[in-house]
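For this depiction, one protein chain was excluded, whereas all remaining protein chains were kept in their positions.
By letter and in written order, the chains are A and B; residue numbering begins at 1 in each of them.
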């Protein structure tokens, strides 16, 4: 609702931002004493209800991008697609995407929606490189859609010097810093992600202005090939095969 | 031959049941002293020979569904498809399917057969959830075919309280039992499988009437979403990601 208020104060602002919402995850919490088991739900009814709630809360007509938060094993692709297709048709969402879908799950849902999925938001960072090996980033390239990278700093693990890989990355970042205008490890980590040819967009789940500024600065860093591989090597602890 | 005899006693019965046979696995045993190494064989000649033997033994004209038991690394997809296509064309089998094929193996053989494969019989149970993550169940949904679930009780491991996951599942089943009409753990396990949107058909390799009755009863159980996820959680030993 705070977002809704802000949007009403300056309607022009609405046209300048992308509003992305997620749906489908249900965690037991004090506001929902009826929930006992954490689960997913991406049935048509729930997707529609969730999107309409977001529209109402923000006082807007259309969500730019609605993401299905997690593959829900218990809902058929037909059922999920029905919900997304209805929202698209009714103009309540402009596009649909998914998050944490593996290649099979993405292929399946994509085969059912009337309008191709526009993104897959995946965990991707120097400490979680699976997407470049497990086909999810390749799939995005193939469909010419851009992935989004969540936890680009590995849930903070990259910033701490506890994990051995993080220690190696700090050393490598220190070595590279001067070459890239005094870049810090987080800036290099964002730049490393954005350099991938699938063009992932790092998601920063933060209110801290510093984090946002780091990302903006990182967008200007163009890592040299050997430095990109040097960071890969530091993360893995060994050279390329 | 016993089945053949029963079928002759009541020809009307033939039209009421589905006859499914499998082929392709060769295990050394006392009846086959020439076999020295357990292996697979799904060459066209062997598939045809095996199907014709089944027809003869049961005294029937047509097998409803012939399943290739295991992917045989040593036979080309063209060769296997040739056998299946011949049997389909000659009306000796009404449909063909596979068992234990991964997504790549299924895609390959499916690209060669004249009539799409109608099922993949896979190991699927509360103690073996791979199919919901490895793409095989998604592939079935995508092709709008129903998988079959073998070892729905995990080769009996679910019934014993040795495996820690089985222990947790027994506790959860005890908690849910009253809510689902005094359902036992095996009934809940069958219901859990059948609730998956790919609609797997549990295969019970048993002559025990009790097992069959449990399955029939399970077909009436409609697990609530949180209970399905509660069983998932008990099996995994942790909540959803």
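One rule holds in what follows: contacts are C-beta pairs under 8 Å (C-beta built on N, C-alpha and C of every residue); 3 or more make two chains touch, one makes a residue touch a chain.
No experiment lies behind these values; they were computed from the predicted model shown.
Participant: Can you say which of B:79, B:133 or B:163 touches the chain missing from this structure?
Facilitator: For the chain that is not drawn, the touching residue is B:79.
Participant: Provide the residue numbers of subunit B that touch the chain removed from this figure.
Facilitator: 35-41, 70, 73-77, 79, 100, 102-105, 107-108, 111
Participant: Taking the full complex into account, what residues of subunit A touch the chain not shown?
Facilitator: Here the touching residues of subunit A are 103, 132-135, 138-139, 141-142, 195-198, 225-230, 232-233, 239-241.
Criterion: only the chains that are shown with their structure count from here on.
Participant: How big is the gap, in whole Å, between where the Cα atoms of subunit A centre and where those of subunit B centre?
Facilitator: Centre separation, subunit A to subunit B: 37 Å.
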